[in-house]
Structures are given as structure tokens and as C-alpha cells.
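Have a look at this one before I ask anything.
Complex shown without one protein chain; remaining protein chains in place.
Letters are used for the chains, namely A, B and C, taken in the order the chains are written, and counting of residues starts over at 1 for each.
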Amino acid sequence: MTITPPALSVFESLESEVRSYCRGWPAVFDRAQGARLTDEDGHSYLDFFAGAGSLNYGHNNPVLKRALLDYIERDGITHGLDMATTAKRAFLETFENVILRPRDLPYKVMFPGPTGTNAVESALKLARKVKGRESVVSFTNAFHGMSLGSLAVTGNAFKRAGAGIPLVHGTPMPFDNYFDGTVPDFLWFERLLEDQGSGLNKPAAVIVETVQGEGGINVARAEWLRALQDLCHRQDMLLIVDDIQMGCGRTGGFFSFEEAGIVPDIVTLSKSISGYGLPMSLCLFKGELDIWEPGEHNGTFRGNNPAFVTAAAALDAYWADGQMEKQTLARGEQVEQTLLAICGEEAEAQFRGRGLVWGLEFTDPARASAVCARAFELGLLLETSGPQSEVVKLLPPLTISPEELDEGLRTLARSVRETA
Amino acid sequence: MTITPPALSVFESLESEVRSYCRGWPAVFDRAQGARLTDEDGHSYLDFFAGAGSLNYGHNNPVLKRALLDYIERDGITHGLDMATTAKRAFLETFENVILRPRDLPYKVMFPGPTGTNAVESALKLARKVKGRESVVSFTNAFHGMSLGSLAVTGNAFKRAGAGIPLVHGTPMPFDNYFDGTVPDFLWFERLLEDQGSGLNKPAAVIVETVQGEGGINVARAEWLRALQDLCHRQDMLLIVDDIQMGCGRTGGFFSFEEAGIVPDIVTLSKSISGYGLPMSLCLFKGELDIWEPGEHNGTFRGNNPAFVTAAAALDAYWADGQMEKQTLARGEQVEQTLLAICGEEAEAQFRGRGLVWGLEFTDPARASAVCARAFELGLLLETSGPQSEVVKLLPPLTISPEELDEGLRTLARSVRETA
Amino acid sequence: MTITPPALSVFESLESEVRSYCRGWPAVFDRAQGARLTDEDGHSYLDFFAGAGSLNYGHNNPVLKRALLDYIERDGITHGLDMATTAKRAFLETFENVILRPRDLPYKVMFPGPTGTNAVESALKLARKVKGRESVVSFTNAFHGMSLGSLAVTGNAFKRAGAGIPLVHGTPMPFDNYFDGTVPDFLWFERLLEDQGSGLNKPAAVIVETVQGEGGINVARAEWLRALQDLCHRQDMLLIVDDIQMGCGRTGGFFSFEEAGIVPDIVTLSKSISGYGLPMSLCLFKGELDIWEPGEHNGTFRGNNPAFVTAAAALDAYWADGQMEKQTLARGEQVEQTLLAICGEEAEAQFRGRGLVWGLEFTDPARASAVCARAFELGLLLETSGPQSEVVKLLPPLTISPEELDEGLRTLARSVRETA
Partner (left out) sequence: MTITPPALSVFESLESEVRSYCRGWPAVFDRAQGARLTDEDGHSYLDFFAGAGSLNYGHNNPVLKRALLDYIERDGITHGLDMATTAKRAFLETFENVILRPRDLPYKVMFPGPTGTNAVESALKLARKVKGRESVVSFTNAFHGMSLGSLAVTGNAFKRAGAGIPLVHGTPMPFDNYFDGTVPDFLWFERLLEDQGSGLNKPAAVIVETVQGEGGINVARAEWLRALQDLCHRQDMLLIVDDIQMGCGRTGGFFSFEEAGIVPDIVTLSKSISGYGLPMSLCLFKGELDIWEPGEHNGTFRGNNPAFVTAAAALDAYWADGQMEKQTLARGEQVEQTLLAICGEEAEAQFRGRGLVWGLEFTDPARASAVCARAFELGLLLETSGPQSEVVKLLPPLTISPEELDEGLRTLARSVRETA
């Protein structure tokens, strides 16, 4: 009897070994709607990952879909570099009216290219240009992107090693609660800044996530963020909040820093800003920092107009009033109850989170992966995060129904039980 | 009489000073089809810029549009990270069948994020990882992108200064014909490599454009490219061709390096790869270089599935046979005739190009800008390039009709005459 | 009456503004013997600075002087590069017999050039070569030298700024007692090393002074040094002790780390190693680290043979038995008593030290300078140290007599009183 080895799929034969998510979720996905994906064999999956936070309004949200189809059908500008277009104007006006003005935020808007790392690179460039210094402080377990500028302020050793050059001009400081409350906040950072003999290159800026998504769902307290803002002011450093994953409502408010009452000097947005999962990003900064020369930073796809269309539609649909925020906080409580119950039964687990981003950490990192694997078998998409992938990350669409959320949480609980 | 100053548009009041193209083309564009854009006042513009080479098949190409609308309508996966999807599989299979196999190219395919600079960053990372060296050689007037890795191998001093840190690990070498043929090719480069006392850090790789678009439409000869490939082989350096602007048929063949008969170790593609102007990029490399670990490089928007759909449709529609290449070369001859005529009348101008990328250089840089400005008034979008913006760059869609091309070339000729 | 301004001295007219000590001690010194210098006007000064620790055996020590004169008179080799010479052999044999063997230290000896910074540069090179990593950890308020490699691991912001380039590849960690005992030792450092997401580039080595001389006479506890050695072993980092200022008996034992019972992987020595104040330095390292290729590091003056002669004579005269160490500790107690008394009367002062290196810190930095200025008027050479020059540094020759030491201490006490 001869066994014919199965032909390799084109993913295995042609796509680079660098591919990653497709290994943990071995299915070929075909369609998606709201919080559900369907693979080509017709299996349905509930999505608690939401495109790593890019699909806050769910897959192929019908309101945005209608606007997008209309725009494409009427031959609206698709690729616009940084030309003025009616779609861009509509987005800018909506962003100003719905987001900036009600929050009294004094920002100029830059389109730095359509990905998060483009936005971070532009933020770092601008901060260095404004302050005339090279050094930037980031935090333990930060994640800011894969291009060299962003990677230098990212914590993960494995990803840093991929750079192929020594990553310099960045210095890590302890994120909130890094020592479980045993060390006063900013003790080390502030002392280095004040001590003229410390050896710390004076930073141009500090870049921070209010909740570290890739880093393991580490939640900064509001008072820690306020103290960080104060430190930046006292020490003449710019405060950059990277709100790429936590912005656009993930933690409740549109910006994740609103709760703390701070006003960062520079803010990066991407992932869910287009609303539909289309590549788009923004770099926001206080008007007085807008010392860019025309074209000093650019990029081919910074004018992805279909994304502007869905972005404006999403802002109109979800942010004209405070409903979205309330709903997210309510859903978050629903998640919290389940995690509380799970951790009640499971001594080796603990949880943390805010809004609709939650992490369930296991003492044994392998357990987190096992939970995600079992969840996949049961039709739930879940990913790990943290330096050792020890945290199961819950990132459902904000628009998920209470019933779907409950269904996913029950699957999660079952996966935890069945991997004990 | 009181004059009320006109209200600032939202572009002026809210968008950062970094905006650029909108200054030279002061219109608000609304729709586009093929080689034409229409502004909100109904004025029509012929497009000889094509999204800086991102719109080789024209604006909103109907074939691709149909595929895109169908995909969106049927709720195909929009945002897919690097999950396996039916759209991605279709793209990979088409790319293999239509592009790689007929050309006998031994490449693996990586989706490094949707922008050109993402692709360049991944190419540089991989080359450094493979060779275990930091240094990369680039060429005078190269343009590879705005994130720190790519910017370090980009020539433009103004853009480099935007980095805010000293850009290191890159060394420029003279591009083909930098000394007008008076110095043997690679004299300096090869001597530095061979001389153990030269002080050149041994490069991991060389990155090159076959035609430098941003650098002033500098066309490398086929024999120069072949000699560069030989040099790389002899000196154990990887050859990276950045085909982001010149690939996808811009110079005739699908890859711009085909004509020279070389096979680069690594190739970057972006701009027109999606066909529809949607953000997408690829990094291709020889199979033996595929030493990436899963997830060692990643990015939120590397699975922009609508772009995969239009990309596959474009390959099917335009590259299944040799028609596209022939047509491009024919249109190129049409351009060349006009430029020949212009330079016959205009002593201070010279031209160069290949396929459908051409440059018209003026001794006085201000003249090039004047030509573009006049062309805009006459309804033709034209941009300058080169270190002093001294070159008028012709980059019409490859799908432009002979009549439209002729119309645009006549407008160009008129603009040249009227700015004399 | 006309006042003729005095002619500028050649120091003022010709020597660079970079000159420094001559400003605080405005005298032209001519001769010196033991603990005393004499200026050209015949004024005598007691020396509590000892060439920043280069004159542990006093100025022009008669025993060494005799050996030096004999060597010069008989035309011994003066400049020997790294040729084998009888003087070098004598030094090596003496160093092995008197210093290394009795202490059971497994070191190879390298002559890296005659200055401390040469030794530090060679130590850093070797550590990076051995470990294949770029990063080195240093400590707050460290001082290791002025060439770029050493400066990058030096804390002082003013001196760092002189580099003219961003200093990279070094990360500062808190020195012992940086937080007055409120934070566990190495809490931050160890956590960064263990956390794969910390963002710390894994260090090749740690470089440390057991007592920071320039940094303000910060004394590391023996247990802290032992814990640091343990940490280095656990984390595969080399431990470099920079014993340039504290070695050669300054703290009691020949090496300052002997008391802690540690055996660093690499040790740098300079300053008092020649005994006579002649330029000389050594880099010592464990035999298994000796992976240098011949000539991989070199230097014109690494064979300063007259220094080898005085060095060997000093070892023979002072280190053949334990007398020197005992005497230093006794003299140290004499200093300590005085400082205790001073601080008893002076609430704004505190002191610290070990062996014959002591610091008297004032709350008001200006006071420390005032004390030194007054001491100079009274015929005592004293310098400040610390990031704000807030510490009066006591560094008398080890060979100072109890009477001279007492005289100096009385002058110090008077200077403190008179500047209150």
C-alpha cells in the first residue's frame, strides 16, 4: 500500500515561515460578520481577538459596509496620497466635531501612513525634532511596532533580536505595578533624571500605552498616568500615548487616557480608527509641536480614502453620544464576573483588565496556550500575550451582543476547566 | 467696506503642516476613473502621477472594482492578520502561477505589513539576520521609505534630517552613471570591499532601485545591474531590489529587473501590487533565506484581504499573457517621441526613462516646478523628483489610452513652452 | 595713576580653556616630595589629592626614584612598544609573585596603553568579543574615562555631552545604596534581565567601581559586590572591576575587591600602578578570556619601561608583606575620627569612606567648594567630587605620616569651620 503524502498547501509551500496566527488557528477563513468568522468548511468561530483590536465594531459592520460600498461604487478617490479629497475633509470634520472638540483636545492631525508603526515612527521623529534629543524612554513590556524606530522602544527580546542591529536611543523604565506596588512610582526614573551623574541620556519623550496589550494586559492606574504626565512636564519631556490598540473605545472612552484626565503631547491611533479593519493611522499632536516641514515625513498609502469613509461613518454611528462608552463598560463588567468566577476555581490564574480588554494570566505559561488551543477547537478565537505568552487575552468586538459575549465566556471557562 | 477673511479650510486648520501634495495641487478631489480625477467643482484632471506609481491600472479600474465590490458585499474577510483566508490563498496561487512560475523565480512570499517601508524594513532585517552583519550599502539618490530602517538607506538629506537621530549602518555608493560614464562602474565600491584597510564595514546587503523614481528617474543600465549582482555574489552580500515603484509592470516586465536577467536575493513590492491603490506590500526572497521564526516580524494590517482580492484580479486580468508589457513599451515610445521633440526645442532640458516612467530634467530646478504648476492649471497632474526637484516625472497609468496619453503629452509640451 | 594690567601667563594665553585643576589651585608648582608640593614662590602645600589617586606612595618616592634614576642612567629601554624587555620581565615576575600568586588570582596581564581609559577600552572590547554582545551595564555616578568607549559607561552628564555623539550601548543601574536602602539590591537590574519583555539589551558585561571616587566617594558594601558577582554568573555576564583609582592599596588591600572576596573576570589598573605617577595601566583577565589575536588592540606607549621599573620597585617595597594594608587601615581610622568630629559639629555634613579614601558631603554643594578653596589658602590641596561637586574628597598618599595626616585633617576641620 502506498501512502501519498498530502500536498502542501500554498501557505506552507509559498508563504514565508514568518507566518504566525495561521499556525494556532489552522483553518482557512472565508467570511465574517460581527463577532463571527466562518471558514471555508462552514465552521463558525466566535472572535475574541478582533483583529488584535482592529475590529472594535465587528467584522464587516453593516453601517460602515454600506458607506464603503457606496463610495467605491461611485468611484470616489481610492488612493489619494496627501491630496485634499472630499472623503478626507469629511473625516477631518467629523473627527474634529465628534472627537476633538467635545473633549477639548488641542490636536493637529497627521496622516503618517496607514499602519501603527508608521504613526509611532512619525511621533518619535517629531518628538526628537522638537526637543533636539535622541533618547526616548519606553516601558517594560511595551509594544510599539516592528520598524526600527518603533522596535527600539519595544520590549520583547525575541522581536528586538530580529532587528539585526543593536537597538539604541531607547531606555526602558518600569511600567506601573512592575514591582507589585513595593517600589514608589517613578522612583528610579525620576532619580535618574534629577541626578546629573546618573548616566541617563536626557530623553526627548516618553512613550507609553495606558494598557499594554501585547505586553500582557498590564493596566496603568489613572494616578500613575497623571504622575507620568507631571514628570514629563517637570523634566521637559514630551508625553506620547500610543493608543493604537487601546484607543477607539477599547477601554471605554474614545481615547484610553481620557479616564486619567491627562492630555498627552502626542497620540498615535491606528487599528480601529478606520472602523472596518482597513489600514489607517493618525498621529495627533498639540498645535505648537507642528514644526514639520511639508513632506518631511511622507508615505504612499497615507491617503487610503476608503478608510477615511468608514472612519467617518464609525465616528458618526458610535461616538456622537456616550452610548458606546456605557455599553463597553457594561460588557466589561460581564467579562469581569466570569473571570472572577474562573479565578475563584483556579488558584493558578489571575485576571486584570479595563473596558473590553482583559487578560487571564496563568502561572504556567503553557496553560495559556493550551486554553487558547482548546478554545479554538470549541469555536472561539483567543490569543495569548505577555513576555512568555502566559496571558490569555480577551479582546472581543465592542459591538458584541451580551449573548455572544456570554457564549464566548462560557467557552473560555470550559477551556480553562478542560486544560486543568 | 469690511473684508471677511475666508475661513480656513479644515485642511489648513486641522491637518498638520507636513501635508505636501495638496499644496501643489490646490483642489479638493472627489472622484476618479482610469487616468482622470474630478474635483468637487467638476474640473477634470488627467493623471500623470498615478499615486506615485500605485495606480498602474488606473483609478478605480472596473475589473478590479467588480471583484472588490463582490468581495465586500459577500462579507469576505476584511482584516485577517496573517490568518489563512480564501482570498489570501487565491492571491498566493495566482501570484505563483502568473508571476513566479513563468519567470522561474525561486521566491518565498512574506506579507510584511501593507506599506512599502514595512517591506523594506523586513528585507533589511532578514538580510542582516542571514549575514550577521549590520551594514547595508545603498545608492546615491535612493529612496526606500520613511521609517528609521528604510530612511537610513535613503539619500535625501531633508528627509534624513527628519529622523532626529544620526542615521547609521548605511553607506551610499554611486548609482549607475553618477559620474556620466567617466569612472568605471563599481570602481570605488569594489575597491573598498577588497581593501582590508578601507574602513568600510562589510555590508550584509546592497539595496537598489533599477530606476530611481524619487531620485530623479535615474535609469540603471542592464549591464550595471548584472555587474552589481556579480559583485554581490563575489563579495557574499545579498542583493535587494526595491521594486516598490518600478515593479508591477511600470518598466514593461512585471519586475523591473527582468530585462537585466538578474535574480535578486530579496525583492520588495508594494504600490501597484494590489492594483487598486489599496495598501499592500510583499517581501520576496529566495527559499534558502527563509530563516524567519514565526512572528519574528509582524504587523496589524499585513492581511488586508480586499487588497489580495484586487491584486489577484489584476494579475489575472493583465499578466496572464504578454500584452501588458508590449502595450507599456509601445506607450513608452509615444512618450519618448514627445520628450525628444521637447528637448529638441529646449536646450536646457534632457530626458530619460524606461517603459512608462520618464523624467524631463531642467538645468534650472525652478523650471521643473513651474512646468508642473502650469500643467496643473491646464488640467494635468505632474510631479517633480530629484534631489533639487529638478526633474518633471511622468508616471501615467499603464492602462492609459493612446489618446489620453497624447493629450497629456501635448499639455506637457505646452507647459514647457509657456514657462520658457 | 595708571594700572598696567598684568600680562596673561602662557597658561592663560596659550593653553586651552579645558584646563581645570589649575583654576582651583592658582599656583605654579615646582617641586614635590612625599605628601608635599612646593610652588615656585616657595609655598608648601600638603597634598590630600595625590594625583587623583596616582601617587599612593607620595610624590617622588625616594625608593622608586633611585630605581628610576639608575634605570635611566644605564640607558635601559625607555620606549618599548610591546617588545620583550628586561624591565618588563622584571615587572611581570614581580607582579605575579607579589600580587597574583599570593592572592590566587588567575589573571593574564595585558598592557593596553598607559592610561586608565586605554585599559577600560580594552576591557570593554574584550568583554564584547567574548560574549558577542554590545551592551554593557554601568552604574549611576560611575566614572571610567573620556574616550568614547569609556565615556559611554560614565555617568556625568556634563562629560557625556562632550562626546558630540549620542552615547549608546550602555545602560546605567543603581549603585549600592542609591535609594538609601529602601529598595532591595539589584531589584530593577535582575528583573530586567529575567523579563524577556523588559526591553533591556542583554549585557555582555557589568563594569563597576568598588568605591566611586569621581562619583562622590560612594562605597559599595562587600555583600553588594558579592551579590553583583552572583548576578553576573547567573546571567552570563562578565564582571569588570575598574580598580584604576581604588586599586594599588587605596582601600587597604592591593585590590579594592579583595575585602569582598570576589574574583572579577576583568580588572583594570592604572593611576598608582607605576608608583611614581608615570603613565601605565594594566588590563587583567581570567586566562580563558584571553582570546585576543596578536595586535588586535595596541598602542604606542603600552611599553613605558621606566614605569615598569618603578612599578616593580613599588611592589617589592610595599607589597611583599601585609604592612602597607595595616598602615592604610590605621591611617583610615585616623581620618574617620576627624570626620566623625566634624560631622558632630556640622549638621549639614556627612561622611563615608574606606581605607584612605573618604568623602565629606555637604547639603549645600557650594560649601564643599568653599571648603576646598579655604583649604588651599591654608596650604592644603583638596578636591570635590560627586555629580554636583558636593563632596570634599580625601585622598592623601598612603605613605603619609600620622603627623602630616593630622596636620591636614586639622586644616580641613578649620576650613569647614571657617566656611560655616
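List of remarks:
Just so we're on the same page, a contact is a pair of C-beta atoms (placed from the backbone, for glycine too) under 8 Å apart; a residue touches a chain by one contact, two chains touch by 3 or more.
Computed from a predicted model, the values in this text were never measured in an experiment.
Of the candidate positions C:P114, C:G155, C:G332 or C:G359, contact with the hidden chain is made by C:P114. Contact with the chain not shown here comes from a single listed residue; of C:F175, C:Y276, C:F308 or C:F362, that residue is C:Y276.
Summarising the interface, chain C meets the missing chain with residues 9-11, 14-23, 25-33, 37, 40, 51-52, 54-55, 59-60, 65, 68-69, 72-86, 88-89, 92-93, 95-96, 108-111, 113-118, 121-122, 124-125, 127-129, 134, 145-150, 152, 158-159, 161-166, 169, 204, 244, 270-271, 276-279, 283, 285, 290-301, 304, 306. Where chain B meets the omitted chain, the residues involved are 134-135, 138-142, 153-158, 160, 166-172, 174, 178-179, 183, 187-188, 191-192, 195-202, 215-216, 386-388. In the full complex, chain A contacts the hidden chain through residues 165-166.
Heads up, the rule we're going with is that only the chains that are shown with their structure count from here on.
At the interface between chain A and chain C, over half of the residue numbers involved are used by both copies, so each side presents largely the same positions.
Greatest Cα centroid separation from chain C: this falls to B.
Chain B and chain C have Cα centroids separated by 58 Å. Mean C-alpha position of chain A lies 30 Å from that of chain B. Put simply, the C-alpha centre of chain A and that of chain C have 50 angstrom between them. Shown for chain A are the residues that touch two or more other chains, namely 134, 158, 166, 169.
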